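Only one protein chain is missing; all other protein chains are in place.
The chains carry the letters A, B and C, assigned in the order they are written, with residues numbered from 1 in each.
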Amino acid sequence: MSDFDDLYRDIILDHNRRPRNRRRLPTANRVVTADNPTCGDNCTVYLRVEGGRIAEISFEGSSCAISQASTSIMTSQLKGKTVAEAEAAFAKFKNVVTTGRAPEDEPEQAAFAGVHAFPARIKCATLGWHAALEALQQPDQPPPAS
Amino acid sequence: MSDFDDLYRDIILDHNRRPRNRRRLPTANRVVTADNPTCGDNCTVYLRVEGGRIAEISFEGSSCAISQASTSIMTSQLKGKTVAEAEAAFAKFKNVVTTGRAPEDEPEQAAFAGVHAFPARIKCATLGWHAALEALQQPDQPPPAS
Amino acid sequence: MPADFSLLRADFPVLHQTLAGGRPLVYLDNAATTHKPRAVIDALSRFYERDNSNVHRGLHALSMRATDSYGAARARVAKFINAADPAEIIFTRGTTEGVNLVAQSWCAANLKPGDVVLLTEMEHHSNLVPWQLAAHRVGATLRFVPIVGDNAELGLDLDALDRLLTPQVKIFAFTHISNTLGVTNNVADLCARARRVGALTLVDAAQSAGHEPLDVRALGCDFLVFSGHKMAGPTGIGVLYGRRALLDTLPPWQGGGGMIANVDWQESTWKPAPERFEAGTPNVADAIGLHAAMDYLDTLGRPAIAAHDGTLASCAAVALAEIPGIRLLGPRPGSPRAGLVSFALKDAHAHDVVTFADQDGIALRGGHHCNQPLMRKLGLPSTVRASFYLYNTEAEIVTLAASLRRIQKFFGGA
Partner (left out) sequence: MPADFSLLRADFPVLHQTLAGGRPLVYLDNAATTHKPRAVIDALSRFYERDNSNVHRGLHALSMRATDSYGAARARVAKFINAADPAEIIFTRGTTEGVNLVAQSWCAANLKPGDVVLLTEMEHHSNLVPWQLAAHRVGATLRFVPIVGDNAELGLDLDALDRLLTPQVKIFAFTHISNTLGVTNNVADLCARARRVGALTLVDAAQSAGHEPLDVRALGCDFLVFSGHKMAGPTGIGVLYGRRALLDTLPPWQGGGGMIANVDWQESTWKPAPERFEAGTPNVADAIGLHAAMDYLDTLGRPAIAAHDGTLASCAAVALAEIPGIRLLGPRPGSPRAGLVSFALKDAHAHDVVTFADQDGIALRGGHHCNQPLMRKLGLPSTVRASFYLYNTEAEIVTLAASLRRIQKFFGGA
């Protein structure tokens, strides 16, 4: 089960069981829901962008361990970042999950290196990232209705 | 080429080269065109029915040797027949082309026994017959426009 | 005498492989597609090696052989489902195309604004989306027979069905066996109820055609559709059965070679069914492969296959019910069920379960099973499905149950 153990590292299992920033964000000025039509999973990302920076970020949605964990880790990584920095972080992450090459300076991203052996799961690992990046492109919105 | 010689008996080649009753019938009171959509062939049969009998019969159309010959022979066989007699003759002919069993009393029909070895050609052999039998079921019509 | 099913595995080459890690393949994804016996694979090769030719329009030796074989496959399907006439059998790519054909051709000719198309809440997207497209086009309405019962025993609400069956209902399309729940509907009864209000019926037999005997005349349905690949046949071939009198009233759906009587520049006329609905060169080889599949199934006997698959599914339901944190859908463990089990684990998402089981060599399916609105109603994002066919064994259920226990521990633990 080496591939498998590689896929589900402790750090992923931990973020799956106790996802960080998993909540609705009433003060968000950007909200995007990304769907994975292949499986029906979805992920809603809430952002509050202030002065070109991600002031606050959270997520909701139902999805698998890979997706939950990657979105959880993403929220902790993107907080405080500019748009350009977020895009760079995503580019790095995409590289990890498609090539399997783990960056030494990013242990949390490196945990996802095993995904590349499971091509059908790459979409799971990037679902939340896609939602966040799309939200960053949008104009400010009124806060989400409760 | 025994099957083949059996298919194209002299009598068939003769009727193909010199079809009998191949003309328009201006006095017809029944006209039916039968098509073979598979190949684009067609056959128009003209009948003048008087007192329940086929007083006159002719045909036109473009089709293969089997079809030309069987229609030619049909016209000579059906002339003077009642509807019931024509139906009986067709039943006999259909039996010849589907079973290959040649009736001794009908040398002209017997010539078509070879058709049964070429199932795709059975439609050719019966095209004119179908038109004639359909025409017999119809009410009288005005003579065909010239 | 029904065959000893465990001996049949020798007929299926795909089963005799070991996967990465040296584990034997435990294939439990039969509701998605089944494997093919040697007899079917060989029928395809044989056609291409001996008789390959186009059909219908040919008069040479190979073309006549191909035409005869294609016609024989059609006649075999008619016999397989007891249709009155081979002309009632239209070859399609699969279940989905069959539903689309009826939804587009029949609805265009018969559906008016205000008319109702009745479906059920347990339909596969393939028996739902085509009706959405067709109904929207003419301004007709879709209604749904609800599912009732607690989560462990879901079924159609027959009282609601009778209330929904108003004279506005022009057609009632429903599945024989739900691919998500494993529930079997009483087709003959549902057809009889529809007939009382003059509604036509279409039966989605995708999950039943390869498992149990079907008799369209006894069922009393107007249309019935299924897929070859879910019944030991090749991909790319399926069947639409339609009552002869009905088919002859339908306009064509696709135009092209083979379906025309006469073509002029601006207008054309059509051949009768089945040709009218088979435009272009048909999938000759796979129709012949399907013929071989039907022969294979009927040599075993469909009643024996149904008993085998149902028994395995019931065993699986009983074994799985013991696993902590599992939620089983469909008939209660212990009651009869079609050949599949659908379930959710409390701590593991369906995708993670399938990936884990795959590492144990077990092929499962996880997701919405093309049944998104139903999943939403059940409050489940997705389920895991184990589905059985004639080559599965009780030993494989033991392997499955052990794997699921480890999964539950892996994701639930700590």
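Definition applied: contacts are C-beta pairs under 8 Å (C-beta built on N, C-alpha and C of every residue); 3 or more make two chains touch, one makes a residue touch a chain.
As the structure is a computational prediction, the values presented were derived from the model and not from experiment.
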item: Of C:Val354, C:Leu380 or C:Ile407, the residue in touch with the unshown chain; value: C:Val354
item: Contact with the hidden chain (one of C:Ala313, C:Ile362, C:Leu390 or C:Leu404); value: C:Ile362
item: Full-complex contact with the absent chain, from C:Ile237, C:Leu250 or C:Leu404; value: C:Ile237
item: Positions on chain A contacted by the hidden chain, ascending; value: 35, 37-39, 118-121
item: Absent-chain interface as seen on chain C, which is shown; value: 13-14, 17, 19-20, 25, 27, 29, 32-33, 35-36, 40-41, 44-45, 48-54, 57-63, 93-97, 99-100, 103, 124-126, 128-133, 142, 144, 227, 229, 234-237, 252, 254-260, 262-268, 279-286, 351, 354-355, 357-358, 361-367, 370, 372-373
item: For chain B, the residues touching the chain missing from this view; value: 1, 3-4, 7-8, 13, 16-17, 38-41, 62-66, 68, 118, 121, 124
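Just so it is clear, only the chains that are shown with their structure count from here on.
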item: Whole-Å gap between the CA centroids of chain B and chain C; value: 47
item: Centre-to-centre distance between chain B and chain A (centres being mean Cα positions), rounded to whole Å; value: 79
item: Sequence positions of chain A contacting 2 or more other chains; value: none
item: Residues of chain C whose C-beta touches two or more other chains; value: none
